[in-house]
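Note that one protein chain of the assembly has been removed; the remaining protein chains are unaltered in position.
Note that the chains are named A, B and C in the order they appear, and that numbering of residues resets to 1 at the start of each chain.
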Amino acid sequence: MKQRLSTLMVAAVMTASFAAHAQQPAKKAPPPAKAAAPAKKEGITAEFEKFREVLEEDNPAELFEAKGEDIWKNKKGPGGATMAQCDLGLGAGVVKGAYVQMPRWFADVGQVMDAERRIVHCMVKYLGYKEEDIRKQPFSNDQRTPDHVSVITYVAAQSRNLKIAAPQKHAKEIEAYRIGKEIFAYRAGPYDFSCATCHGDDGKRIRTQDLPNLRKPAEAVKAYQGWPGYRMTGGFMLTQQWRMNDCFRQQRFPEPTYLSDSITALLAYMTVTANGQVYKGPGIKR
Amino acid sequence: MTAMKKTVVCAAAALACSAVLADEIRNYRAEAVAMMKRDFKTRGIATADRVHEDGLQAVCNRTSDNPPKDIAARLERDQLEAVKYPTDGKLMGDWKAGEKLAQSGRGMTWSDKAGVPGGGNCYNCHQISPTETSFGTIGPSLYQFGKIRGNTPEMQKYAYGKIWNAKAFNLCSAMPRFGHAGALTESQIKDLVALLLDPQSPVNSK
Amino acid sequence: MADPMKIRAQMKGDTAEIRVLMSHAMETGQRKDNAGATVPAHFIQAITVDVGGKRVIQGQTSTSVSRNPVFGFKVKGAKVGDKVVIHWEDNKGDKRTDEAVIAA
Partner (left out) sequence: MDALRRTLLKGAGATGAIAAAMAAGVLKPSQVLAAEYNRAAFEAKDVAGALKNIGAGGATDNTGIVIKAPDIAENGAVVPVDVSSNIPNTVSLAVLVDKNPSPLSSAFDFANGALPEMALRLKMGQTSLVEVVAKTADGKFYKAKKEVKVTVGGCGG
């Protein structure tokens, strides 16, 4: 307890003196053990890369894309409303290029919304889906892929090969990015992890999985275009909202509310960082 | 943050702080933390209070993991003093049990059950035994850890302390404080020490 | 009702390359659901491919094939415009037939 108190007091002082120390050179990482490590890791990663192309060429995500397209184009809500009335930021019914230009400010709801949040909003508003039902099972499992996940996959696919261009014009769009940047770096929980613990450096891996450095555009796009993605484990589609949710689980945090401001802010940070990069999703992931 | 508060904080630290910069950073950080406290909810064993930073996290969060040397040294010393070493004086357990623990990535998530012992998560970040080719690179390779350093009582104490609380040696290390956080028990840490230092462990094989 | 397949067929030289994605759980019968109950085996057992009205490929499959199966075949002598008809059926009697036309 005594230790905790003294640390907290130091923290209080640190709050004030941050600016003075911000320029301090980065602390060196502890020297690696001088063991002659078996040179396996490059081999593994290279082997995965060779077969990535094969996997991406025939991505079962297309099956969900087709389902989503059918819902977007043909499903009717109460009173005959359709998703043609849904404005994803580029005008009612415009899908092409919309995915890579969210999160964005939507004046009709007075909120910054990421793609998933906006699509769910539209499916509730126009197609008569109940938000509480969607919140009951927001993510796919091996028994069921919720309709909104298929629609997200369709909308995302309509931005394939387009440049990511999340807007930073409205004050609230800038605010979302800045808050997202803070959440990204915030360490807490029993393991002291932040998003940056795994995604703040170049060339790191968890087990065999590469960890993109989400502070860099060319790396951020790798994470961005992975989701929505077909997850080989389980064999179903998962979205960016899921990716954020499960990262926080692994981070040993409590659970972020689905479609909450915190997740939109994080997605704004990641997307804006990836701005200018070409989107190649939907993805296929381990 | 109001202008008055900002002035007080700057004055208190007696620093010529850039008001604009400090304000922006503090402002967004505070907003981010407030937002997370609103949005993050208890699920299973992962309780909502986990989004509150503790003192050490606060220091690292406010310095982008680069605390001033003098402060870091003092806090590392505090952490080291709080390491609980086994009362029986034995620091090495069973390396085979240690290898199993090192493999497991479970523990303390909202999908883990209360009372079920967690894993060490070691291979997620470290190379360890040469037989396991699926290893992460967030932390340094631990292959031949004991072969290089020897198996002295001092080295055992260091390894135990490092696993119990990595922050006692590097204040803002990415490695969790497994003992301090209650993520690993005393006997589990002993098994991991054995995995690293036991001459029979594959970690130290040719 | 089974979901549609996604079929791509394209000429490369004198050979048609046919790729097909199928929507199917391919349950092994060994997995347990969240409640602990065994999920019964459910998998595609048989597949046929017809090109230009002729049976060119027929096969049988088991639970060792991945969920949402992907297959690729090559057929020599096919022509642009030929119809490709792919049919599958599973161990529960579900079936599905879809077609595509070979593109240039």
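Definition applied: a contact is a pair of C-beta atoms (placed from the backbone, for glycine too) under 8 Å apart; a residue touches a chain by one contact, two chains touch by 3 or more.
Since the model is a prediction, treat every value here as computed from it, not as a measurement.
Q: Determine which of the presented chains are touched by the chain that is not presented, and list them.
A: For the complete complex, the undisplayed chain touches A, B, C.
Q: Tell me which residue among C:5, C:49 or C:102 touches the hidden chain in the full complex.
A: Residue touching the absent chain, from the options given: C:49.
Q: Across the whole complex, list the residues on subunit B that are touched by the chain not included here.
A: 103-107, 109, 111-112, 119, 121, 123-124, 133-134
Q: For subunit C, which residues touch the unseen chain?
A: Counting only subunit C, the missing chain is touched by 15, 19, 26, 28, 30, 45-49, 51, 54-67, 69-78, 87, 89, 95.
Q: Touching the hidden chain in the full complex, which residues of subunit A are there? Just list them.
A: Within subunit A, the residues touching the omitted chain are 43-44, 47-48, 50-52, 54-55, 58, 206-209, 232-235, 250, 286.
Rule of thumb we're sticking to: only the chains that are shown with their structure count from here on.
Q: How many Å are there between the centre of subunit A and the centre of subunit C, using C-alpha atoms for each centre?
A: Inter-chain centre distance comes to 32 Å.
Q: Starting from the mean Cα coordinates of subunit A and subunit B, work out the distance between those two points in Å.
A: 25
Q: Quick check: how many Å separate the C-alpha centres of subunit B and subunit C?
A: The answer is 49 Å.
Q: List the residues on subunit C that touch subunit A in their complex, please.
A: Interface residues on subunit C, with respect to subunit A: 3-4, 6, 19, 21, 23, 25-26, 33, 66-68, 70, 72.
Q: In the complex, go through subunit B and note every residue touching subunit A.
A: On the subunit B side, the touching residues are 9-10, 12-13, 15, 17-18, 21-22, 24-26, 28-29, 31-33, 35-36, 38-43, 46-68, 71, 74-75, 78-79, 81-82, 108-111, 123-125, 127, 130, 133-138, 140-145, 147-148, 167, 170, 172-174, 176-177, 181-183.
Q: Across the complex, what residues on subunit A touch subunit B?
A: Per the touch definition, subunit A meets subunit B at residues 3-11, 13-22, 24-27, 29-38, 40-41, 44, 175, 178-183, 185-194, 197-198, 201, 203-208, 211, 248-250, 252-257, 260-263, 265.
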